[in-house]
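Encoded as structure tokens, the structure appears first; notes follow it.
Of the protein chains in this complex, all but one are displayed in their positions.
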Amino acid sequence: MSLNLNNIVSSLQRSGTFINSLIAGLTIGGQQLFSSYTFRCPCQVGRNFYYGSAFLVVPALILLVAGYSLRGQMWKFASDYCCSCSLPRRRISPLERRLACLRFFSITGRALVAPLTWLAVTLLKGTYYECAASEFASVDHYPVFGNITASKREELLAGFPCDRSSASSDMTLVRDEVVLLHRYQSQMLGWILITLATTAVLVSCCLVSCCSPFSSLQHHYWTRHLENERALFEQAAEEHSRLLIRQRIKKLFGFAPGSEDITQIHIPSCQDW
Amino acid sequence: MSLNLNNIVSSLQRSGTFINSLIAGLTIGGQQLFSSYTFRCPCQVGRNFYYGSAFLVVPALILLVAGYSLRGQMWKFASDYCCSCSLPRRRISPLERRLACLRFFSITGRALVAPLTWLAVTLLKGTYYECAASEFASVDHYPVFGNITASKREELLAGFPCDRSSASSDMTLVRDEVVLLHRYQSQMLGWILITLATTAVLVSCCLVSCCSPFSSLQHHYWTRHLENERALFEQAAEEHSRLLIRQRIKKLFGFAPGSEDITQIHIPSCQDW
Partner (left out) sequence: MSLNLNNIVSSLQRSGTFINSLIAGLTIGGQQLFSSYTFRCPCQVGRNFYYGSAFLVVPALILLVAGYSLRGQMWKFASDYCCSCSLPRRRISPLERRLACLRFFSITGRALVAPLTWLAVTLLKGTYYECAASEFASVDHYPVFGNITASKREELLAGFPCDRSSASSDMTLVRDEVVLLHRYQSQMLGWILITLATTAVLVSCCLVSCCSPFSSLQHHYWTRHLENERALFEQAAEEHSRLLIRQRIKKLFGFAPGSEDITQIHIPSCQDW
């Protein structure tokens, strides 16, 4: 039973779909929590746009950067292929170059999950877009705005997301229509984004499996090969490092830790430390 | 299963991302608890700024100092590389110097997680900034403040974060706008801070992986080597110290503790103690 659980856990850890779903789920939950606590549109001329845009774009950028930074593979990749300063002598074959491209695309795909989820969720909810777009609504065709100066109109438009109760009933009607329009635009943008992302996933999956230098069996072999390489290398490095340290400790204390035959122990002088 | 759990726990302990997330999570939780219990803006002229700033800056400074102090590595580092008084004879090679720099940056990075999280969370929440900035709001363009003396105006501005019910409805409107403006400034500052921090993380990750004197495999080996060195040294030191003490006790009492063949015991004289 426990072996079975282990297998399930380790196959889940290896499965990209599970991890991607987890990231997307956490992003959606975090967005709901975050926006209900902190988002309050300033409703002031010239500030709504920056405020709404910051809440839309900055978290997505941060999630993108975090997605790249947290992948250790990314840095291994960067230091192996991009920085030629440390390894000037090594030649990179065309096959290696194509495999590196493949790996870079797979890392980018994983890193894009969280920011795209954030953008999709916030656009479908519409609150941030409503705040950001409030000043740019076109209200020329409403008779209420006929005899109102430009600065006063800007102020009224900027106040739309805040639902001030002091407005007249005509203005409330206009406000409701503008808010509905922005909600419509935001959600349409969200659907377009989701459609584009899904198409991109489909196309890239096709491209990878068609244009890969490997057949599918070869690809499977290669993936496992990389994993095995890492595991066996780690084991060897561990043993090598332990042997080295044991030798050094023997010189300092006169015996290696865990050895049975202690002929003599040695009290290290201050010089030795 | 238990072996697997051990592996997961130990790999989590070694994983920087997990520890950083834990630190950030604890900081956010602590901030929520702390601020709901203790923060009450004084709402008095000349005091709001100091009070709000103290709640913003002092905990961040304390978290920074704690982050440095709690890392044993930091002191090992300081005593090994900075204080040349105790070890005047040892030469430090350029490679060692670069590795020391690398380690110092990694310690600093870990120490900055908690204070930056504190600043980001408090700025995004906005309560402390609201209190600190309340006296500096520019309200010259509001007609309500036209025929009010300077000292009375200062008092009114300082009272804004406290939501006193005695104010007129005009004043309440102005108050709401000023509070929204401060919330906007605070959250924008928060976003700018988060963006700068994220950029710094990205750039430093790039620099480290590009300019490190090690390739990624070497770096992995070196990290494990340091860990193994610490563990094996501790084991050897433990055994060495036990052997030494056993010898000394044997001289005092005539037998070593836990030994089976007690030929003779020895009552120590007053001189021996």
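Order of writing sets the labels: A and B. Residues in every chain begin at 1.
One rule holds for everything that comes next: a residue touches a chain if its C-beta (ideal position, glycine included) is under 8 Å from a C-beta of that chain, and two chains touch if they have at least 3 such contacts.
Just so it is clear, the model here is predicted, and its values are computed rather than measured.
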Listed residues B:Leu22, B:Val144, B:Ile192 or B:Ile249, member touching the removed chain: B:Ile249
Option from B:Leu22, B:Val65, B:Ile192 or B:Leu207 whose C-beta touches the chain left out: B:Val65
Chain B, residues in touch with the chain not shown (by the definition above): 2, 5-6, 9, 37-38, 40, 42-44, 47, 50-51, 54, 58, 61-62, 65-66, 68-70, 75-76, 78-80, 82-83, 85-87, 233-234, 237-238, 241-242, 244-246, 249, 252-253, 255-258, 262, 265, 267
